[in-house]
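Take this structure, written in C-alpha cells, and hold onto it; I'll ask about it next.
Note that this complex is displayed minus one protein chain, with the remaining chains in position.
Naming follows writing order (A, B and C), and every chain is counted from residue 1.
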Amino acid sequence: MSAARPIRLGMVGGGQGAFIGAVHRIAARLDGQFALIAGAFSSNPDRSIASALELGIAADRAYPDFATMAAAESARADGIEAVAIVTPNNMHFAPAKAFLEAGIDVICDKPVTANLADAHRLAEIVHATGRLFILMHNYTGYPMIREARARVAAGAIGALRLVQVEYAQDWLAEPVEHSGSKQAAWRIDPTQAGAGGALGDIGTHAYNLAAFVTGQEPSQVLADTTAFGAGRALDDNAGVLLRYAGGARGMLWASQVAAGNENLLRLRLYGDRGGLEWSHEDPNLLWFTALGEPKQVITRNGAGAGAASRRVSRVPGGHPEGYLEGFATIYAEAAAAIRAARNGNMPDAEMIYPGIQDGVRAIAFVEACVTSSQAGSVWVDL
Amino acid sequence: MSAARPIRLGMVGGGQGAFIGAVHRIAARLDGQFALIAGAFSSNPDRSIASALELGIAADRAYPDFATMAAAESARADGIEAVAIVTPNNMHFAPAKAFLEAGIDVICDKPVTANLADAHRLAEIVHATGRLFILMHNYTGYPMIREARARVAAGAIGALRLVQVEYAQDWLAEPVEHSGSKQAAWRIDPTQAGAGGALGDIGTHAYNLAAFVTGQEPSQVLADTTAFGAGRALDDNAGVLLRYAGGARGMLWASQVAAGNENLLRLRLYGDRGGLEWSHEDPNLLWFTALGEPKQVITRNGAGAGAASRRVSRVPGGHPEGYLEGFATIYAEAAAAIRAARNGNMPDAEMIYPGIQDGVRAIAFVEACVTSSQAGSVWVDL
Amino acid sequence: MSAARPIRLGMVGGGQGAFIGAVHRIAARLDGQFALIAGAFSSNPDRSIASALELGIAADRAYPDFATMAAAESARADGIEAVAIVTPNNMHFAPAKAFLEAGIDVICDKPVTANLADAHRLAEIVHATGRLFILMHNYTGYPMIREARARVAAGAIGALRLVQVEYAQDWLAEPVEHSGSKQAAWRIDPTQAGAGGALGDIGTHAYNLAAFVTGQEPSQVLADTTAFGAGRALDDNAGVLLRYAGGARGMLWASQVAAGNENLLRLRLYGDRGGLEWSHEDPNLLWFTALGEPKQVITRNGAGAGAASRRVSRVPGGHPEGYLEGFATIYAEAAAAIRAARNGNMPDAEMIYPGIQDGVRAIAFVEACVTSSQAGSVWVDL
Partner (left out) sequence: MSAARPIRLGMVGGGQGAFIGAVHRIAARLDGQFALIAGAFSSNPDRSIASALELGIAADRAYPDFATMAAAESARADGIEAVAIVTPNNMHFAPAKAFLEAGIDVICDKPVTANLADAHRLAEIVHATGRLFILMHNYTGYPMIREARARVAAGAIGALRLVQVEYAQDWLAEPVEHSGSKQAAWRIDPTQAGAGGALGDIGTHAYNLAAFVTGQEPSQVLADTTAFGAGRALDDNAGVLLRYAGGARGMLWASQVAAGNENLLRLRLYGDRGGLEWSHEDPNLLWFTALGEPKQVITRNGAGAGAASRRVSRVPGGHPEGYLEGFATIYAEAAAAIRAARNGNMPDAEMIYPGIQDGVRAIAFVEACVTSSQAGSVWVDL
C-alpha cells in the first residue's frame, strides 16, 4: 500500500522533550504515507524554529508559530496537505481552526479541546470548511479492537449487557508535577487541560474505546472523582457508572495513581450470548467466549481473525504489533481518507478513524462526570 | 498439627445435590480437625435421614430436622461440639439460634442471614450465649490473602487510596432457574436469598475480602443494581462505588451474567507507597509493587512470603493450593478457636476467621446497596 | 462417593519433618476413603513410635519398624487393608515386599525402587501375591491431565509428532544438602536415591506424565546429565531426547537448579491435527488447538471439559483445585480399586492409577539416561 506520493504533513507542537510529538512523527512515517515537511513545534518562536531544524525541516518551513505556518503553507503550491496538532488540550482549538480555514486537513491529538463549548465550535468549523478532522484516539487502531468491534456488530455476544472498561496508570502517584515533569504539570492545570485530569487524559480514551467497540454511547453517567495528589485542582482518579439506553450497564475506572499499573487499558464486554475481553497488556490477543463454549484466544492475523482486523495488520500472527503500529493505523486511515477526498470520493466505508463528533462526545462525557461528581454523584444525561 | 482428637461436628443442610455441603465436608476433614458424626441434611425429614445414612452417619444421629438434632445432641455426653450450617440464606438464623442456645459452636455459610434485622438478632444471641460463631467467608483463608492483609497492615502500600474489587461469574447468564437448577432457584428468590441476588451471593464475598485485607470498612456506598435475567426479582449484576472515612475510594462489581467468567474474584489495592493485586484465577500468587520499583510476584511459601501466609500453607511453593484448602483453613482456624475456648483461653491472636460482626456488616452492605439503587443511586451511609 | 466405611490404612515413613508423608495423609483423608490407624514412621524405632503418637495413632498400632507392623497387622481381624510407603527410594522395596506378602495392598511413593533390578523383583512379587500396587505419580490425578489423555486417545491432535515435557525446580541451586536439609541429603545420595538425582526425583514424574497422556512410551532415549552442585554424585540437571516407535520425537528437561522455578511441570504435545499444552502453574487449564482454529482454554468442569476430567473433579469450574486434590484422586482411585478387588471384581476400566509397570518403566528410563550420558550421550533402547 505505498506507491503513491507521501502526503505533505506539518506539525504544531511536539518539540524537544515532548512525548507525544515523537510518537506522531514515527506513526506518520511508519507506513510511508506522510512526509513531515513543515512545523511550528513550540509556543516559543525561537524554540519552535530550533526544534524544526533539529528535526530536519527545511529552514523556510520552520515557522515561529502556527498562524504564520497556516498562512504560508496555504499559499504555497507545494504546501502541506494535512497538519498534526499535538499541543496541550487548550491549544488544540486555535490551530485547528486556523488550518481548517486555510483548507488544510487536521489530525488532532485528544481530547479534542479543553471544554465542550470549544468542541462544539470546532465541530461547526469542521462542518463549515468541509475539511477532514481526524482525532487521535489511537487505541481504536489496534487490530484486535477492530476485531472486537466487528464481532459485536455481527452479534457474536448478542445484546449488550455490560461494559467494564478501565484505564489505570501510576505515573502521578507521586507529586511529579513539583519535580519538573512538564508532562504532569500541564495535565493537572485546569487552564491547560480543561475540566478533567485523569478523566480528560485517559478517561476519554476509555470512553471512546468502549463506544467504538460497542457502537453505543451511554445515555447517563454518574461519577465520583478524586484528587489524591495534594493540591491538585483536577482529578487523578475517577470511578464512573454508565447506563445505556438499550439497558446495558457499565463501569469505567480511570486512574493515574494506581501503583504498579504503567498503562493498563482493559475493555470487557458481556452480552446475552457471549463475552469479549481485551487488554492493552497484550493487545494482539482478543478473548472470546460464546456462552456455554470454551473461551478462545483470537490472535492478530491468526486463526479466527476476521477481515476487519486483518485489514489493519502488518505482520503475521505471533509477531507482536504494539502501540506505534496502532497509532500508525490511524495515520494510515487518515491518509486513505485524504486521498479519497482529494479524488472527490466519499471516504470508503472501510476507513475507520475517530472524528470530531467522537471528540465532542468524549468532552461531553468528561464534563458530565465532573458535573455529576460535584453534585454528589448524581446521574447526568449525556 | 493433628494429634488431638477430632472435634465432633454436625451439619444442617447440604444433602444430596447440594454443592456447598460437600465442600464443607471435605474442608472439615482435610486437616483432620473435625469428624462429622451427626446431621439434619434436608428440610424434608425423610430426605434428611436418607442423606445422613448415605454419608455414613450412624442411624441414631441421622436427624429429621435441626431442632431435634440440637436437642438430642446437646443432651449427649458425646454430643457434637460444633455444627456447620449450609442451608439457603433464610434458613441460617433459626438453626444458628437453636445450636448456639444449645451450647454448640456454629460454623455458618454466608451471608449470615437473609436480612439485617436477623443479623443483628443473631449477633445478640452470639453475644448472649458466648458461643463461637464462624462465618464461612472462605476466600479469607487463602494464604496470599493473608499475606496481602499482613503487608497492608505493615504499611507496604502506605496510606490506602483505592480499592478495586470484583467478583464475576456467568452461570446465571441464561435463565437456568427455569431449567431445573435448584442452586439458581433459591438464589434469585427474595424469600430465600434476602434483598441481594448477586450482591448477597458473591458481592458479600467481595465486600468482606476487601475489608479483611484493608482493615477498613467503607463509610458510604452507592449502587446501580440490575436484573438482566427476565423476571428476576433480585439483582444479577451490581456496580457499586465506595467511599472510606480515611479518604480512600473504591469500586465493587458483582455479576453473575458476565459470559466467560467462571468465578473471577479479583482484589486490587493501591496506596500512596505501592500496590497489591490478587486474583482467584491463580490464588497462589500475590503481585506487589513498591512505588518506583519492579513488580514482584510473591508466591505461597515462596521467597518473600511472610509468616502470616506461611502459617496457613500446607505444601511448598509451586505446589498449588486451591479452593478447598482455603475453605479448610477457615475450618482449621475454627478448630483452633474451639480448642482454645474449651481450655478457657481467649482465642489466640493468630486465629483469624470471619465472625458475626463481619456477617452483620456484609448484610448491611447489601441492604445499603439495594436502598441506594432503589433511590436512584444515592450515597448511603453504612 | 462416601457412605462406605473408610479403608484401614497404615503408613511406613513420613514422620516428623518429612514433607511427603504429610501430603499422603491429607490426600488419603480428603475424600473420606481412608482412615490412618497404624504406622512405622521412622527407621529409628523410638522416633517411629513418637511420631505415631503425635499423629493420634493408638499406642498398640504405633510400631517400631515396618516388619513388626506387617506381621502384627496381618494377624489382626481389623488389620490395615492398605499401606502407604513414603520412605526414601531405597527403602521402598523391603516394606513393599513385606506388606504385599502379608496380603496388604500397597500405595507407594515414586520412584518405585532405587534400581531397575529391584523394580523387576518387586513386579514379580506383585504378580505373585496378586495384591494391588498403586504408584504415586500424583500428577496423573489432575483432571486436566485426564482431559488431555482422553483427547489424545480420541484423536483430537491426530498422530503424535512431538512431546515437549519439562520439570524445573530450583531448590537445589545452592548446596542445601550441607546446611541441614534432610530432603536434599538423601535425594543426592546414590545409596538412597538410586542412579538418578533430578532424573529420579522429578524426571520420573515428567516421563510418566508424558506416557500417561500420550499412551506411548519412547523406544529410545539419549541424555546429557550434569551435577552443578559441587561434590554431588547424582545429576541435578538432565537434558534428554526421546524417540518413539511411531515416529514421534521428544525432549525432556529435568532440573533442580533452575533459579526462579519452584515446581514447574509442563507438558506440550503436538500431533498432525492439533496441540495440547498444560502447565502445573495453573493445573486447572488445558490449552487446546485444533490446527487452523483458534486456541481454546478448557477449564476443569468448565465448558468443553469431558467425562474423563469431570469424573475426578470435586468443585465447579473457576474454583481452583490443586496439588492435594490431584494427589487425593490417586488415593480415591486406589480406594475404588481396593473395594472392587475385595468384591472379587476386576478393577473398573474407569479406575486409573499408575502401577508397578509404570514404576518399572520409569526406573528403566532413569537408568537408560544414566547409561546414555555416561557413554557420551548415545541412544539407548528402552
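Quick notes on this structure:
By definition in this document, a contact is a pair of C-beta atoms (placed from the backbone, for glycine too) under 8 Å apart; a residue touches a chain by one contact, two chains touch by 3 or more.
As the structure is a computational prediction, the values presented were derived from the model and not from experiment.
The missing chain, though absent from the display, is touched by one residue of A:90, A:164, A:204 or A:299; that residue is A:299.
Checked against the full complex, the one of B:299, B:313, B:329 or B:372 touching the unshown chain is B:299. Screening A:71, A:128, A:315 or A:375 for touch with the missing chain picks out A:315. The chain that is not drawn here is touched, among residues C:33, C:115, C:289 or C:313, by C:289. Residue-level contact of chain C with the missing chain is found at 157, 161-162, 164, 166, 170, 173-174, 222, 224, 226, 228, 237, 239, 241, 243, 247, 249-251, 253, 255, 257-261, 268, 270-275, 277, 287-289, 291-292, 295, 376-379.
In the full complex, chain B touches the omitted chain through residues 288, 292-299, 302-304.
Contact between chain A and the unshown chain involves residues 2-5, 19, 22-23, 25-26, 29-32, 53-56, 169, 261-264, 280-284, 299, 302, 314-325.
Everything that follows uses one rule, which is that only the chains that are shown with their structure count from here on.
Closest to the protein's overall CA centre, chain by chain, comes B.
Comparing mean CA positions across the assembly, the chain most remote from chain C is A. Rounded to a whole number, the gap between the C-alpha centres of chain A and chain C is 55 angstrom. Averaged C-alpha coordinates give centres for chain A and chain B that are 43 Å from one another.
Across the assembly, chain C contributes 299, 302 as residues in contact with two or more other chains.
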